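Every protein chain of the complex appears in place save one, which is left out.
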Amino acid sequence: MKLLIVDDSLIMRRAIERSAGRSRFSEIHTATNGLLAVEMFARHRPDVVTMDITMPDMDGLSAIDLILKQNPAANILVVSALADKGTAIEAVKRGALGFLLKPVTAESVHNAIENILSD
Amino acid sequence: MEETILKIFAQSVTRYFATVANGEAVLGTPYLAGSDESVAFDFSAVIGITGSHRGNIYYTAPREKLRSLLPLIGETEPDDRLCAELVGEITNTISGNAREQLGGAFMISTPFIIEGGPLHVRAARDTTCYILPVTWNQHRSRVLVSLHQTPVNS
Partner (left out) sequence: MRQRPQLAWTVLFYVPVAILAAASIFGVRHYTRLLDAEIATGQRTLGVAGRISAYGEQIGKSILLIEKSVRLKRPATTAVYELQVAADRLDQIINAFNEGSETVSPDGVRFMLEAVTDEKALASLTQMNVIWVGMKTRADAVVLTAGPKKQNSEAIPFTEASLSEASDFVTAQQVFLAEQTLAFGRRLEELAKHRVIALEGPRGILIGVAAVLLLALPGAYVFNRVLRARNASARLAAELGASQAKLESQSLALSTAKAETDHIMETVQEGLFLIDANGIIGDYHSRELTAILRQDKIAGRNLLQILERLLSEKMFTFTKEYFALLFDSRRREKSVLQVNPLTDIEVNFPNPSGGFINRYLGFSFRRIVENGAVARVFVAVRDVTTQVELEKKLRDSERHKDRQLDILLGIVHVAPEELESFVKLVEGELDTINETLRAEHFAATGGQGDALRQRLQTVFRSVHNLKGNAAALQLTTFQKAADAFESKLNELLNRPQLTGDDFLSVVVAQAGLRADLGDLMELRGKLVGLRQPVAAAGVAPDQGAALASPAAQIGAGLRQLVADAARDLDKVTTVNIDDYALHTVAADRPALVRDVLIQLARNSVSHSIEPAPVRLAGGKPGVATLSVRGLPRTEDGLVGLAFRDDGAGLDLAAIRARAESAGLISPNANPSPADIARCIFAPGFSTAAQPGAHAGRGMGMDIIKTKVVDEAGGAIEIHCTPGEFCEFHLYFPAATA
């Protein structure tokens, strides 16, 4: 299993990496903005993507569009601090499978990823 | 109106510490930023706000606070780089969380991180900068809210 973590914050990338579980994922890749995320997705074809929204260069919502264009079956979990209902709805409308609100805990990240994979 | 916004940020920041650090953050008495004083601790981050409101949100904290917070989020070897990243992430989280009440039109930028150095709040003439002191585990930090509401399109 491969995981792609997309977040412009190093703290978040590391936190998600720890929380996701090494045993679950044999490969973990990271990207710091939407553009790189799309590129990394094409290169590594990860099984799960965690996606921040507020990022430089390209935001997470646009990246979701482009990733799902590559692979409509991509498993994307949005991890964002944007707490308004509209953002969560928009993310799901665009094809994200889950929305996890920051601040996150190791447990909440782990559960959210497991949730996505169990579907 | 302004009081509502200050309340939202006060809640956002206390929620952050409740979730991440599993501890209570206590809000001190808020006050106004003076024009010529630095309000910065060792690490600060600023996020630009646009859309329904315009201005900036700052979060600033001393090194010791961040270093004692980092292990709680799993960083066992805290260093300055992680401290800087952490203030950025806290600022992002409390600003993003504010959208729960303020809505999607409250648009936030990515954080800009300032290490050390004096932080002079440069607010527009008609924008007041409020300082919300936050104490967690005897450690001080501050949330700075410098916003004004954008007139609604009629």
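For reference, chains read A and B in written order, and residue numbers begin at 1 within each chain.
The criterion applied here is as follows: contacts are C-beta pairs under 8 Å (C-beta built on N, C-alpha and C of every residue); 3 or more make two chains touch, one makes a residue touch a chain.
Note that the coordinates shown come from a computational prediction; the quantities given were computed from them, not determined experimentally.
Peer 1: Which visible chains touch the chain that is not shown?
Peer 2: Across all of the complex, the chain we cannot see touches A, B.
Peer 1: Given that one chain is not shown, which residue among B:L70, B:I131 or B:L144 touches it?
Peer 2: B:I131
Peer 1: Tell me where the left-out chain touches chain A, residue by residue.
Peer 2: 56, 62, 86-87, 90
Peer 1: Name every residue on chain B in touch with the hidden partner chain.
Peer 2: Chain B touches the missing chain through residues 2-3, 6-7, 10, 26-32, 34, 48, 50-52, 54, 103-105, 107, 109-110, 112, 126, 128, 130-133, 135, 140, 150-151, 153-154.
One rule holds in what follows: only the chains that are shown with their structure count from here on.
Peer 1: How far is the middle of chain A from the middle of chain B, if each middle is the mean of its Cα atoms, in Å?
Peer 2: 25
Peer 1: What part of chain B is in contact with chain A in the complex they form?
Peer 2: Result: residues 15-16, 19-20, 73-75, 81-82, 85-86, 88-89, 92-100, 102-104, 106, 108-110 of chain B touch chain A.
Peer 1: Touching residues of chain A toward chain B in the complex: what are they?
Peer 2: 8-12, 14-15, 18-19, 54-56, 80-84, 86-87, 101-106
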